[in-house]
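What you see is the complex with one protein chain gone and the rest in place.
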Amino acid sequence: MRITVRLFARLRDLTGAAELTRDVPAGATVGQVWAQLTGEFPALAAYGPSLSSAVNADYARMDAPVADGDEVAFLPPVSGG
Amino acid sequence: MRITVRLFARLRDLTGAAELTRDVPAGATVGQVWAQLTGEFPALAAYGPSLSSAVNADYARMDAPVADGDEVAFLPPVSGG
Amino acid sequence: MSVPLLAIGPAPIDVAALAATLAEEPAGRSLSDGAIVTFLGTVRNHNLGRAVQYLEYEAYEPLALRAFERIAAEAADRWPSVRLALHHRVGRLEIGEASIAIVTASPHRAEAFGACRYAIERVKQIAPIWKKEHFDGGDVWIEGAVADPDDATAREEAYRRACA
Partner (left out) sequence: MSVPLLAIGPAPIDVAALAATLAEEPAGRSLSDGAIVTFLGTVRNHNLGRAVQYLEYEAYEPLALRAFERIAAEAADRWPSVRLALHHRVGRLEIGEASIAIVTASPHRAEAFGACRYAIERVKQIAPIWKKEHFDGGDVWIEGAVADPDDATAREEAYRRACA
């Protein structure tokens, strides 16, 4: 299935892309999408312990399932305000 | 000696005067001015325990001395803000 | 437009002017501020179950100004990084109008929040200001705190409410 990956702030700088389209196996979780992405961009791996993620603009845990057409976002630690 | 007495809020209502000129004995304290005033306006006496006072627009205690020409103010509990 | 940092009088409170003045004085100081907290006290249409029509504020103005200076000094003592502005209005105030505005500015938010809350607590404790409530069926002077600027317990209570 095909998903959109959204990357922000330093994650975007490290990959050079704010948005990527990727094929992932049916039944993949957010964590599996992340694992696939760190395979492609090893520099991202350091963010694993401090990562947040969202599916379709709603916070989701790494074990959340992903469906075809979903937008999966990965968020480094936040600094708004 | 002659002093000016300032009264505020309900103290003003009770006496009907925002400002009074009174003669008090030389060496009088703020407390003695108040005692003289409650003699004249007995309705004020109830405010004794919750009274604040000032001399020349600075907070002063009841045992503070008063000098000729001073402005002595008596203040009921405050409710600003 | 520049206004005094501490003031009391009958004019409607111009919060924007107050904040602008705080931003300008001293020159350049506001560039290091990351947090600005504003408190507005406004006239409510109800109090203690009474339908309020309007309020009338009266003050011993010169002493009130000195009380504001004292409060600003106490805040500066506890929160040296904070700058503070405070305007109080007197006279007749309609429902919804502001009786007091306090603006604090500081590099960090904890100090700005603390000093702002502290200042309003202290105003209610020691500023020689009184409000007369005009409600449906009568009027009454509101009497709150016995004003004593040297009362350490009251000051401690204000710090406590400021979460300091």
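Chains: A, B and C, in written order; residue numbering restarts at 1 for each.
Note that contacts are C-beta pairs under 8 Å (C-beta built on N, C-alpha and C of every residue); 3 or more make two chains touch, one makes a residue touch a chain.
In this text the structure is predicted, and so the values were computed from the model without any measurement.
Touch, as defined at the top, links the missing chain to these shown chains in the whole complex: A, C.
Touch with the chain that is not drawn comes from one residue among C:Asp33, C:Glu58, C:Glu74 or C:Glu111, which is C:Asp33. The chain not displayed touches subunit A at residues 6, 8-10, 13, 50-52, 54, 57-59, 73, 75-81. Touching the omitted chain from subunit C are residues 16, 23, 30-46, 95-96, 107, 109-110, 112-113, 116-117, 120, 161-163.
The rule is simple: only the chains that are shown with their structure count from here on.
The highest number of C-beta contact pairs joins the chains B-C.
Work out the mean CA point of subunit B and of subunit C, and you get 26 Å between them.
Residue positions of subunit C with contacts to 2 or more other chains are absent.
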